[in-house]
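The complex appears here without one of its protein chains, the remainder shown in place.
Showing chain A:
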Amino acid sequence: MSAGTGLSRLEGRDKVTGAALYAYEYPVEDPLYVWPVGATVANGSVVEVDPAAALADPEVVAVLDHTNAPRLGQGGIADQHVLQSPDVAYRGQIVAGVVATTPEAAREGAEQMLVRYVERPAKVVLDPSDPSLEEPTAAFGGHPGSDAKGDVDAALAAADVVVDRVYTTPTEHHNPMETVATIAQWSGDRLLVYDSNQGPWTAAVAFGALWDIPPERVEVVTEHVGGGFGAKVRPTPGAVLATMAARVTGRPCKLMLTRQQMFTMSPGRSATRSRIRLGARHDGTLTAVDHDALQYSSVIHEYVEHTGAATRTMYATDNLRITHRLARLNLPTPRVMRAPGHAPGMFALESAMDELAYALDLDPLALRLANEPAVEPAGGLPFAGRHLVECLTVGAERFGWATRDPTPGMRRHGRWLFGTGLAASTYPALQRAATATARAEPDGGFHVWVGAVDLGTGARTALWQLAVEALDAPPSRVSIHIGHSSHGQAPLAGGSSGTASWGGAVRAACTALRERLAEHGGVVPADGLAVTGSTEPPPPDRSRHSYGAHFCAVRVDADTGQVRVDRLLGVFAHGRPLNARTAHSQLLGGMVMGVSMALHEQTVVDPRLGMFVNHDLAQYHVATNADIRGLEAHSLERADDDVTLAGGKGVGELGIVGAAAAIANAVHHATGVRVRDLPITLERVRGQ
């Protein structure tokens, strides 16, 4: 029962029987339904909103637009300032909301809305020759916008071998199975929100800022979430619209985005373009690493995908340069998606490393081993656990890498071409500030409250196990309470930091409670005993990352170019998992999304209309059951990876990073075709 044990999920039975309540499913008295109306131009202004046709239906009770919507405070980001101005920055931006007594009437009303625009020319294509590209000083996640050591240009000029290639990843969308859903209800100046988000406390702070009320007057309830992957890290425009509708009507208001609306009314991952230049000596020693990353944000909010960040930590070199550039486009503001920065960035770097191995006639495994750094290449910090070499060598042994013939395009059986490839993975081990409260009851029971949320990560179960262990109490007497903003300050579930942060606070609170109980001679006072514990981010004195290695076997149809992943083995070093079962599932889930990223996922922008044209699950393809076979995730539990107060490092993102590169490298080995643009579609494999 203690931490680490592969206990099945506490909420498992509720989830398989349908009893678990997700945001939209809470019973509320006499609700209204809200349907957002999205802009049909990519740049411009609303000049007229005519709600007459919608309001003709007696079931439609209100229509909100920029002329009559409540005024919000200055807090939050521009995307959340719904209906505060007539300006339209991207197609699909909310320009009105219809509120009705039934969802059918709300939807029909939204269809009936007449909105006229003055349209301006829109820029929607990521173009490296765009003269207005910005060079941001900072990228997301506290990463520097640019970073350099040594003299990269001189080192490249002097290198024996240079690889100079461009790799691209498309706009992608998270597509959690549960779309964004909100029920908002006001009581005076107190706001209650059942909301599908990745952090109830951070959501309450955001709603408070938007409505200019103290966050304590906002209660956000998020017991179960149908997946997030970054789509729900902050209140979406739709959630804000629901709070407005509830404010205006005085009734509980329900909003659930359609799958189609999710593509513009919740964020996606920015397309990226990485130019990688690697310089090396004939013996494989890297002499220069240059990663120039281009991504986009909207015209109303700056988000800089930290595409080059992983390159700071990976390989030893005396000359290293990382630059980020940003285009501002008339597209929805992108945001973090599973392994932001690292998933697209490592596709580029790990593809380039494979190309360098071929250019040097070296084994790609040997090339990586030859460039293992003693300290973090960019900052010079010592590593807080690494084990990349071990991941690579253990993976190679398990996979049978040693017998590989590197020659591309020579293993054909019937119509299938076979190939293998590898790539490394890494992700930061973050720990953020969090608080938790532990309480002992006179009857021998214990309760622990933390503003955590379980997106399917297994956080609820892992935190409970941690509490049981730290309290040294009978498991049946310990209850864990998560998913409410009133449980106290807590970071969101994101960046693989959630459980490490909440867990640290839970451990601190429970440990302190045990000490207090001891002071009371082990006797709980009649009114109980409660103690709050907290955790803070660690000092920036070490380079804290988890690492891993993917080994992949593919077959490629020689006629059609269809790629099948036959085997994907991941070996990961992330310290001691709090729950081996759910950690393993997370790693596998990341690898599945890696296969999906490699082979299927792309959001296609219509360059004329600024529209995401494939905005549903029939056209935006994600991996299905039939796409996945031969998955194996193996964890190395090394003590020096236990760098958080909770224990090990987070595992939510590690499985996706590098997976696409391993697959692309295997496709090259199978076919001789190097695909540098994701996804690896049939026409790209066929070189067309």
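By our rule, a contact is a pair of C-beta atoms (placed from the backbone, for glycine too) under 8 Å apart; a residue touches a chain by one contact, two chains touch by 3 or more; residues count from 1.
The working rule: contacts and distances are computed from a predicted model.
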| item | value |
| --- | --- |
| Chain not present in the shown complex, as UniProt names it (candidates "Sorbitol/mannitol transport system substrate-binding protein", "Ion-translocating oxidoreductase complex subunit E", "ABC transporter permease" or "Aldehyde dehydrogenase iron-sulfur subunit") | "Aldehyde dehydrogenase iron-sulfur subunit" |
| From A:Pro136, A:Pro170, A:Gly590 or A:Gly610, residue that would touch the chain that is not displayed | A:Gly590 |
| Touching the absent chain when the full complex is considered, from A:Ala402, A:Ala626 or A:Ala639 | A:Ala626 |
| Hidden-chain contact residue, picked from the options A:Glu11, A:Asp151 or A:Asp557 | A:Glu11 |
| Which residue of A:Gly109, A:Gly456 or A:Gly658 touches the chain not shown here | A:Gly456 |
| Residue among A:Arg165, A:Arg259, A:Arg275 or A:His447 that touches the chain left out of view | A:Arg259 |
| Residues belonging to chain A that touch the chain removed from view | 8-9, 11-22, 24-25, 27, 102-105, 108, 174-179, 224-227, 229, 256, 258-259, 455-458, 581-582, 584-586, 588-593, 596, 616-618, 622-629, 631 |
